[in-house]
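Missing here: one protein chain of the complex. Every other protein chain is in place.
Right, subunit A next:
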Amino acid sequence: MSAETEPSVTVTDVELDAELTSTGLVASADEAEYALRIGDDSLILAQQLGWWISRAPELEEDLALGNIALDLLGHARNLLHFAGTALGKTEDELAYFRDEHEFRSAWLFEQPNGDFGHTIARGLLTSAFQFELYTQLAESSSPGLAGIAAKSVKEVAYHRDHAVQWTLRLAGGTDESRSRIERALINTWPYLDELFRDDELHERFDAAPRPSALREPVMNVLRQVLAEAELDEPKTSESSGDGRHGHHSTYLGPILAEMQVLARRHPDASW
């Protein structure tokens, strides 16, 4: 079909830019570092959730997980674009042409999909964290970060609801589903602690909530869900993960390889 006869449905740069909330703002170095951290969280989780398309237990869950992945990708676009204004890079350059040690995602977001129970358990923890984070960040003195957080928090509220609903159902379903969600929570729980650790960035940058200040509200929500599901809080030791400084688990490399291979193979390709 020639270009003349084909109905023109194209996504132009202009239309895509309109989806960005922070357009026109230039981030400071600290704002950029912070945006990379929470943007990489969402980017890596979005990439992982995409795997479920066509593989979820039902078509309806394919769509639910796919929708969540797309929401997260939107958040990541906004945050990486904002970070890029300080670094002189586009969001695509940041997503596709940084190497593993340059990523700032926390280990929880890199944990594998596992079975459906694992994906739900990981989603429960990530969404509970992101909900409290974005709720507080929406009040930030940084207009760039506050704008992105205010837009994202509504979607994250839905992600959290999805994870809570499924946690309750898996816990209250069959012996098999209950043992799987229990195991999944035990496997993901150690990665919570990293999300609540303050570091040198938070000593000098007060436009973002301190990670340590998020611990109590996040844990309260998680404990409520566990109580309703009649599950015990996992008693696990804490992971020493340090993704915020570029030290990653073995899982991140393969995720990045799959995500970046096409863009690196064809650097100037467009679609």
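Following the convention adopted for this analysis, a contact is a pair of C-beta atoms (placed from the backbone, for glycine too) under 8 Å apart; a residue touches a chain by one contact, two chains touch by 3 or more; residues count from 1.
Just so it is clear, contacts and distances are computed from a predicted model.
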Chain excluded from display, named as in UniProt, from "Thiol reductant ABC exporter subunit CydC", "Quinol oxidase subunit 3", "ABC transporter permease" or "Phenylacetate-CoA oxygenase, PaaH subunit": "Phenylacetate-CoA oxygenase, PaaH subunit"
Contact residue for the chain not shown (choose from A:H81, A:H162 or A:H248): A:H162
Candidates A:T90, A:Q136 or A:S177 - the one touching the absent chain: A:S177
Interface with the unshown chain - residue positions in subunit A: 57-60, 63-64, 67, 161-162, 165, 169, 173-174, 176-177
